[in-house]
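Heads up, one of the protein chains got dropped from this complex, but the rest are sitting where they should.
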Amino acid sequence: MTLDLIIPIIITLVGASTPILLAGLGELVAEKSGVLNLGVEGMMLIGAVITVAVVLLTGNHWLAIICAAGASAAAALIFGFLTLSLSANQVATGLALTIFGTGFSALFGQPYTGKAVPLFRSPFPPELAADPVWRVVFGYSPLVYFSLIMVVAVWWFLQRTRAGLILRAVGENDLSAHSIGYSVIGVRYLAVAFGGAMAGIAGSCFPLILTPQWVERLTTGRGWIALALVVFAAWRPFRLLAGAYLFGLVMTLEVYAKAAGGGFRVLPSELWAALPYLATILVLVLISMRRGGSSSAPACLGKPFLPTG
Amino acid sequence: MQFQLEKRPAPSRTMRIVTPFAAVALTMVLGAIVFTLLGYDGLAAVREIFFTPLTNSYKWQDLAVKATPLVIIAVGLSVSYRANVWNIGAEGQYIVGAIAGTGVGLLTHTMTGPWIFPLMLLAGIAGGAAYAAIPAFLRTQFKVNEILTTLMLTYVSVQLLNYLVFGPWKSPTSMGQPQTVLFSADQSQPYIIPGTIVQVGTPIAIVVALLVWFVMSRSVFGFQVRAVGASPAAARYGGFSANRTVWLALLVSGGLAGLAGILEATGPFGRLVPQFPTNYGFTAIIVAFLGRLHPLGVLIAGTALAITFVGGEVAQTTIQLPFAAVGIFQAMMLFLLLAGDIFVRYRFKRSVPEATRAAA
Partner (left out) sequence: METSLIPRLELVGITKRFPGVLANDNVGFSVKPGEIHALLGENGAGKSTLVKMIYGIMQPDAGEIRWNGQRVVVHNPKAARKLGVGMVFQHFSLFEAMTVLENIALGLDSKVPARDLEAKVREVLKQYGLQLDPHRTVSTLSVGERQRIEIVRALLLNPSLLIMDEPTSVLTPQEVDQLFVVLRQLAREGCSILYISHKLHEIKALCDTATILRGGKVVATCDPKVETSRSMAEKMIGAGLKDVKKAPGRSFGGDKFVVEGLTVPRTEAFGTGLDTISFTVRAGEIFGIAGVAGNGQSELLLALDGEVQVRPDAIRIEGEAAGELSPNARRRLGLCAVPEERNGHAAIGDFTLADNSVLTARNRLGMVTAGLIRSGAAKTYTGKVIADFAVKALGPGATAGSLSGGNLQKFIMGREILQKPSVLVVSQPTWGVDAGAAAAIHQSIVELAQTGTAVVIISQDLDELLALCDTLAVINGGRLSAPMRVGEVSIEEIGLLMGGIHGTAAETHIVPGERDAIPA
């Protein structure tokens, strides 16, 4: 009985967590290099709509995900060009990117609105994925396994490789990195493009795991939650994983509250829908209370690189 | 011969004024190309979106109606952004302002008197300001970044609106429709030009812009906002409290968004419905930047964005261009404006390749 309840909750939870985990990992790398890209939501929407289009046209999930990653990385490079090459304000440019992504996805998605998209199902033999208990391990979309691999990969990259060390150095002190001879702008371009690609793949999760169709504003603010998660995780990949699953739980509650009756009905469904956002605010408050104001943010986060020569 | 960017000794005032216009012009050129490539009639799209609303005098009143909330919200945002306070949740404050004003409207629905409408406006301002006070409190007390909190609260406000119009505030005569009762005559915006749809909100928007212009350029409050935004450390040294400035910036921008919300509810909508949030709060961000965070610039930019909205509706019917295209045009404007900002601080310099480089 309890298993019957818990297993679907876990499955829903993991699915709901995956997009914010992927987008959060991408943003984490970008922010470690010193760039604050507020366009995550817009890039996710672009990724989502491209995924829908490619899946409906070709039926190939992998191709759709690659296209989504490429499209969102290209969008991220617009942001990169403005903020890195032209030193535009990162906050304003990130907002512009979100507005652009919203408009682009709405326009581009019109022919596909409401059409059913085949889900991207577990790559394991159906016998394994069908068993009620083994489903917890084998029953997920390949995107879920990919997101978990990426947690380890991002951690390994940042902490164990020389390239990761350079990336952190650029985010920590851009002027020093420049005077030693590293290309600050080059490193940041790559980090921003990676962040875009990951946001695009995060966007793929919506039609391929969560709601198998295109509707306008499909991502409903999850990109912003991913941004908050990076702060919550103090720029550490494994804490990001924990944070994403915690939020997944909150979002899962919303789904079950709407479906189930009983105790959940005491509170209006709108409150459940607002819960992830309220939880985000609460978490941000708790984080900054515990840190007593000092943050572990990369020192150059959000500041334009202006070598004085 | 090649070109090089050279830093100007001081930011160029001329460029600050020229670049927004250039951004709009370039948006038309690029937009025509992009939409042609997307398979639409690009030239017609630009014509319908940017010019038809101006050449067709029937559309002028629509412009005034659309520009009103954009200008009121963006003037508030320009104060906030000047202070380096990133309130991007004006949409939420706009919704809560409308809810607060409507609350007063529901309480006074059976009453009459000229005091009702002003009271609703005050409630709208108070509601928006109170909603913006939450991020102000969190920022000043706990150093929580206002970008994320203002945005999260926008999503919450949409749920609050839905809860009210689907639940306790649902009109008993709506036959199941999720909506509040229609506002009475004393609760609605008066029309100011007979025979048109222009209501009192439009002159209010102009007065708000002029008033904020005066305050920002002449008063110590305006100086404080500009100083804290330009350099928090210097402002502290000059005796201005950063926390107080955060509060002021959020209360002003929230209050004005709330005012726009209740004006919209008591004007074009006439009641609260789930479709009430129309993204004015987000579009106003573009307006604020395009207007160079200057109240008078915002008046012009608000009109420009209103043109694209009205034109977008025109293009929808005349050339079947999806309305979403408007969003792309608006984002392009902001992108190009931000790109053009480089000319405010830098200029092109012609440089001749030197012997050293050539030999390299």
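We call the chains A and B, going by the order they appear; numbering starts again at 1 in every chain.
One rule holds in what follows: contacts are C-beta pairs under 8 Å (C-beta built on N, C-alpha and C of every residue); 3 or more make two chains touch, one makes a residue touch a chain.
A quick note: this is a predicted structure, and the numbers were derived from the prediction, not measured.
Residue A:Leu165 is the one among A:Leu165, A:Leu267, A:Met289 or A:Leu306 that touches the chain not shown. The hidden chain makes contact, of the residues B:Tyr191, B:Tyr237 or B:Phe348, with B:Tyr237.
Residues of subunit A that touch the chain left out of view are 162, 165-166, 168-169, 172-173, 175-182, 294, 299, 309. For subunit B, the residues touching the chain absent from view are 6-7, 9-11, 218-221, 223, 226-227, 230-231, 233-239, 241, 354-357, 359-360.
The criterion applied here is as follows: only the chains that are shown with their structure count from here on.
Averaging C-alpha coordinates per chain places the centre of subunit A 28 Å away from that of subunit B.
Within the complex formed with subunit A, the residues of subunit B that make contact are 38, 86, 88, 138, 142-145, 147-149, 151-153, 155-156, 159-160, 162-163, 166-167, 282, 285-286, 289, 322, 324-332, 334-335, 338-339, 341-342.
Those residues of subunit A that touch subunit B in the complex are listed here as 38, 78, 81-82, 86-89, 91-93, 95-97, 99-100, 102-104, 106-107, 110, 216, 220-221, 224, 227-228, 231, 268, 270-271, 273-274, 277-278, 280-281, 284-285, 288-289, 293.
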